[in-house]
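For reference, the structure I am asking about is given below.
The complex appears here minus one protein chain, its other protein chains still in place.
Entry: chain A
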Amino acid sequence: MRILRAIFGHTSGRIGGIIVMLYLVIALLGLMGFTPHDPLMQNRLDRLHSPTITYWMGTDLFGRDVASRLMRGVGQSFTVAFLSVAFASLAGTVLGLAAAWFGHRMDGIIMRLMDVLLAFPAILLALLVVAIVGPGTWTSIVAIGIVYTPIFTRVVRGPALSLKARDFVDAARTFGSSRTYILTRHLLLNLVAPLTVQITLALAWALLTEAGLSFLGLGTQPPASSLGLMLSDSRNLMETAPWLLIFPGLAIMVSILGFNLLGDALRDILDPRMRRSNP
């Protein structure tokens, strides 16, 4: 609760926090089916309708309600982003801790592997994974997860190395504390702050990568909707029905802005140097 208050006391944290919460509500409503219309129902009489009271954001080529599809799309995109970041942060934390703790050869192997992954541009690497396994929601979750794992590995390994050399870890060794205890209470607990910041920022990147994959037709498959897929479907109709492009585009942009603002705010709030001045 203290952290929530701190976020809302921070200017960009307040804006980012409100945006992210708004998106979470939309995503939940979209996933649970509380949309103005059925996002899959095709209404041939109302094809390419411009925005009206009935269709807030107009309709697409098949007469489907854009607002409803957008809500479902946000839900879909967020699901993929959250699951892939969960995958990346979990895998990255385990790998980073292992690299830092065991050092030597283990460190070398893990970090060189991560360097190889980092050498590819994110979207290219995701494409590679999808190309091997085949398109689909779960594939894109795994692909995006793999793409962002190296970043978490690095974020964890650095501080873990320095924590490992701290006196309290030496002290724990003299008590005979178990490895699990030292790794969880002394290392992981002190990594919560950098991990939180990284997770927030990675969510923004993951959203963008998911949109990219879907845009290329390798992520979410029609007739389901996702923000990237909606953009992709609308690109031939840019001149006749610009609303098809504008709303999903805006949705992507604002969500990424929200996560970035929130991430920056968290970085400020969780920085111990900032905390000491106002406890």
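FYI, a residue touches a chain if its C-beta (ideal position, glycine included) is under 8 Å from a C-beta of that chain, and two chains touch if they have at least 3 such contacts; residues count from 1.
Criterion: contacts and distances are computed from a predicted model.
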item	value
Among "ABC transporter ATP-binding protein", "Acyl carrier protein", "Carbon starvation protein A" or "ATP synthase subunit b", the UniProt name of the subunit that does not appear here	"ABC transporter ATP-binding protein"
Which of A:32, A:109, A:189 or A:250 contacts the chain that the document leaves out	A:189
Residue, one of A:142, A:172, A:216 or A:246, that touches the chain absent here	A:172
Footprint left on chain A by the chain that the document does not show	166-168, 170-178, 181, 185-186, 189-190, 192, 272, 276
